[in-house]
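One protein chain omitted, others in place.
Moving on, here comes subunit A:
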Amino acid sequence: MTTTIPRHMQRDRFAPVPETQAARDEDGFPAIRTAFGTTARLVTRYADVREVLGDAERFSNAGLPRLPTPDGENARAGNLLATDPPEHTRLRRLLTGEFTVKRIRRLEPRITEIVDEHLDAMEQAGPPADLVSAFALPVPSLVICELLGVPYADRHEFQDRATRQIDLSRSLEERGRVAAESRAYMGELVDRAFAAPGDDMLGMLVREHGDDLTRAELIGIASLLLIAGHETTANMLGLGTLALLRAPDQLVRVRDEPGAVAPAIEELLRFLSVVHSGIPRTARHDTTVGGTPVAAGDLLVLSLPSANRDPAAVERPDELDVTRAIAPHVAFGHGVHHCLGAPLARAEMAVAFPALLRRFPDLALGIPFEDVEFRSATVVHGLRALPVTW
C-alpha cells in the first residue's frame, strides 16, 4: 500500500511543514486526508486546539473507525485515549495514583542507575555510537518495563510490533494483525499477574482493582502504557539531543546549570512537540470553535506542533530558547486526556539530558546535519538514528 503521509504528520525537520504553519493565519479548518483515508479538518491555532481538547462533552475520542482485528476482540477496551467520560474517568482514576509527582520522585534513583549503566556501556564501547539505539530508546524502555512488570528481554519483539502497529505506511490488515499479536502477548502477562500478582504496576492493578477491571481492559491499559511509555520519551531524548547540539550555548546551560534543566525540558517539549496530533476528535453536535462552524460528525485533527508555534501564544515561536519563561504548551495534550505519564517523562528527561551531556562534554554530531534521518509516517515524530562522537 502506498500512502502519502497525512499532512499533520509532515515535518520540515523539527517544525511542521510551512503549509501547516500558514494555516494558522487562514480562516476555518482546512480539509485533510487521514491515514485511514477519511477526511478530517485540521486545527492549527493554539486557542482552538486548547478549546477542542478541553471540552470532552462537545468532542468525543470514541468516534474513530476500528482496525480490522482477526481475533474479533475489542481492541479499544482499556485504551484511555479511545474512551470518553464517564468510562474514561473510571479508568483514569484507577491509574492516576501510580503517576503522582511523589510516586515518580521515588523512581528517580532507579532512573539514574539505568541512565548511568547505558552511559557506561557507551563509554566502554567508545565513539562513534548511535545515540538512539544506545541510549534514547533503551533507557525509557527499561524504565517502563520495570515499572509495569514486562520482561525487558522481550523488548525486541514488542518494540518491533509497536513500530509496525503505529507505522501508517503499512496496510490496515497488517496493523490489525500485529495489534492482535500484541494483545495476545500482553494477555499472557496479565494472566500471570492474576495468578501471582507481583510488586510491579500490573500486580498492583490486579491486587487493588482486580474486581473493577476486565481482562481486556487490563490488557488495553498495559499495552497503552508500554507503547506510550517508550516511543514518546525515546523520541524526545533523540530529537532533544540533536536540537541542543545545534544550539551549543543552550546545551552548555542544560549541562552545567541544574536550575536550567526543568525550563529547558518544557521548551524542548514545546519546540519538538513529538506527538503530531491528539487522537482525532469527533464533534457530537453542530457547534463553533473560535468562530469557525463545525458540523456534527466532523473529525478534527489537532496539530500540536503548530499550536505550540502559534505567535499568538508564544514569542519567537520558531526559535528554541531554553531560557524563556515557561510557556504553557500542548505537547502533553490538554483536558481530561492530558498525558498520564507526564511526570514520568519529565523525570526521565531531567535525569537523562544532563547526565548524557556531563558524561560526554565533547558530544558532537557524527554526520552532517543534512544527513540525519528523521522518521516519517509514525504517530510520534523522531529520528531513525543519531550518529554521535565525543
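Definition applied: a residue touches a chain if its C-beta (ideal position, glycine included) is under 8 Å from a C-beta of that chain, and two chains touch if they have at least 3 such contacts; residues count from 1.
Just so we're on the same page, contacts and distances are computed from a predicted model.
**Q** What is the protein name, per UniProt, of the chain that does not appear here: "Putative aldouronate transport system permease protein", "RNA polymerase sigma factor", "Peptide ABC transporter ATP-binding protein" or "Ferredoxin"?
**A** "Ferredoxin"
**Q** Quick one: say which of A:F99, A:F194 or A:W390 touches the chain that got left out.
**A** Of all options in A:F99, A:F194 or A:W390, contact with the hidden chain holds for A:F99.
**Q** With the missing chain put back, one of A:R155, A:R253 or A:R346 would touch it. Which one?
**A** Answer from the full complex: A:R346 touches the omitted chain.
**Q** In the complete complex, which positions of subunit A touch the hidden chain?
**A** Within subunit A, the residues that touch the unshown chain are 54, 92-93, 96-97, 99-102, 262, 326, 328, 332-336, 338-340, 342-343, 346.
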